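See structure below.
Here the complex is missing a single protein chain, while all its other protein chains stay put.
Letters are used for the chains, namely A and B, taken in the order the chains are written, and counting of residues starts over at 1 for each.
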Amino acid sequence: MIEIQSLTFRYEGADRDALRDVTLTVPDGAFLGIIGPAGAGKTTLAHAIGGIIPHAVRGDFYGAVRVNGSDTAETRLTDLSRMVGTVFQDVESQIISSVVEDELLYGLENFGVPRDEIEERLTFALEQVGIAPLRHRTVSSLSGGQRQKVAIASLVALRPGILVLDEPTGELDPFSSRQVFSLLRTLNREYGMTIVAVEQKIMLLCEFADRLAVLSEGRIAREGTVRQVLCDIRALEEIGVNCPRAALFSSLLAEKTGAEVPVCVNAEEAVEAARRVLG
Amino acid sequence: MILAEHVSYSYGGGGQSVSDLSFRIGKGEFAAILGENGAGKTTTVKLIDGLLKPTEGRMTVNGLDTAKTKVSERARQVGFLFQNPDRQICRNTVRDEIAFGLRAVWGKKEKDRIDERVGELLDLFTFTGDEEPFSLSRGQRQQVALASTLAVKPAVLILDEPTTGLDYRECTRIMEFIRTLNEKEGTTVVMVCHDMEVVLDYARRALVMAGGRLLADGPVREIFRDEVLMERASLLPPQIIRIGGRLGGTFAEADDAETLASLVADEAERRRGA
Partner (left out) sequence: MTDLFQYVPGNSPLHRMNPVTKIVLTVSVCAAAFLTDNLLVLLFLLVFDFMIGITAGAARKAFSVFRGLFRVSVFLFILQTLFVRRGNRLFWIVTDEGLLTAAAVVLRLLVVCLPLTLVLTVTRVSDIAGALVQVLRVPYPYAFTLTTAIRFIPQFMEEMSGIMEAQTARGVEFDTRNPIKKLGMLLPLCAPLLISSVRRTGATATAAEVRGFYLRTWESGCRKYGFGPVDLAAALICAALIAGAVLIP
């Protein structure tokens, strides 16, 4: 469980707070999407959960972040990373090894996982992420989507309860983006891993996440289930967050007909809602 | 005008080859190139810009064969906005950055003309000119890159995934600039874009690629409505097109949420009346 209490953070040398009085609880097993315009504090929030802030980044830190009960400011980053795995925005710089297998071994070896358990964890992570055939490939021969999966697998091998990802599909095409998110859903549903994903592509979040947190100027502007957050399209637009056209359609349909139209998060729901209105 | 005649290109090492591309993009068009990763989209736009020379066939832009045109001459005709603005930006202030490309193309002697043009662009993009590009946000850096690309008033503007990494507002701002340019100045725009909603909103023509070949070429709406084609190219049409298509009949002709909602509301009204 992640508990964030009145968290305020200002980067060293910055003239305004990156996060202002953020309070948020993420229960175990949740799949939370974080969205918001550029500069709203999404990356800062993701890094605060993983302990990168305050451990590896300098600045003024007020409030508290607790992961499974441990205060992140008082726990060593190395110990925190046994509970939270962070996938950085720039995957390129996150991958340390030149061969896929080594990348997974790295963390396993460092954390002193017993030798007889390593092979099992390695194959498990590779299979879960769906990259078993890539085991002996060099990282430089992989596509962007495959590299993203290697980064995720290297953390999955360590079996953290929480996985935090900062724009995991930033440089990917729609097909690979969906693949990455359906992988996250599998990890979430089948292994109960808590997922926190910062993402610009709202349609992906609507399809795969359970909950959404909308950040605006360092504050949490909206938080709730995907449907709850999408209810107020106007407010989202004002913050600078796009919403799926299906949701826009359903809200316009409700406006024009005066009928009860539920918020639609995808095309299928919208088709159904329209058919119901048509009778 | 861009004219590709049986253009093929193959890389020695990595990169997707393209084969036998033939198309003609007229002045003032707004075309999008669609396809999954590895379909050859970026190779195609680099061929238009002359960054790559065809191994077979001929590519001409405004009557000039790209294989025989000098870099500076081509840069006057074609502007290229890359996905990553940081590869383009190399100066310490926004003003200097915009002037840099102008100097390369117009020559250093044209100082007054360059200063005037830089001033125009700073106003247009509401920059003071003294900002340091590397302290700006990604979206603002993309605007700096766009400003310096537009500085030389290219007749053709190429965009390679211009909205990657931008938020909704930044994306809209960049795309609105480009739309105005296309409508007011008649700049030909060729865009590679993964966001189908952006393509639907801004482009008028779509070229669909798969495996290095041109699969289809036509008006954006018709292309998106061709489900078999979309499937073949591994593309997912925009939500409204999918909703309208599923509802069928006149609904399939709507391409924005407003129109579709009105159509459904009117039809519901009519049915209730009957």
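We adopt the following convention: a residue touches a chain if its C-beta (ideal position, glycine included) is under 8 Å from a C-beta of that chain, and two chains touch if they have at least 3 such contacts.
This one's a predicted model, so the numbers in the text were calculated from it and none came from an experiment.
Considering the intact complex, the chain excluded from display touches A, B. Per the touch definition above, the residue from B:Gln16, B:Thr66, B:Thr149 or B:Thr164 contacting the chain not shown is B:Thr149.
Only one of the listed residues, B:Ala39, B:Met59 or B:Ala75, touches the absent chain: B:Ala75. Residue positions on chain A in contact with the hidden chain: 50-52, 56, 77-78, 80-81, 85-86, 88, 90, 92-99, 102, 105-112, 115, 118, 136, 138, 140, 154-155, 158, in rising order. Against the chain not shown here, chain B presents residues 13, 49, 51, 70-72, 74-76, 78-80, 82, 84, 86-92, 100-101, 104-105, 134, 148-149, 152.
Here, only the chains that are shown with their structure count from here on.
As a whole-number value, the distance joining the C-alpha centres of chain A and chain B reads 29 Å.
Partner chain B is touched in their complex by these residues of chain A: 36-39, 143-145, 167, 170-176, 200, 203, 240-242, 244-246, 248-249, 252-253, 255-257, 259, 266-267, 270-271, 274-275, 277-279. Those residues of chain B that touch chain A in the complex are listed here as 36-38, 137-139, 164-170, 194, 196-197, 234-236, 238-240, 242-243, 246-247, 251, 256-258, 260-262, 264-265, 267-269, 271-272.
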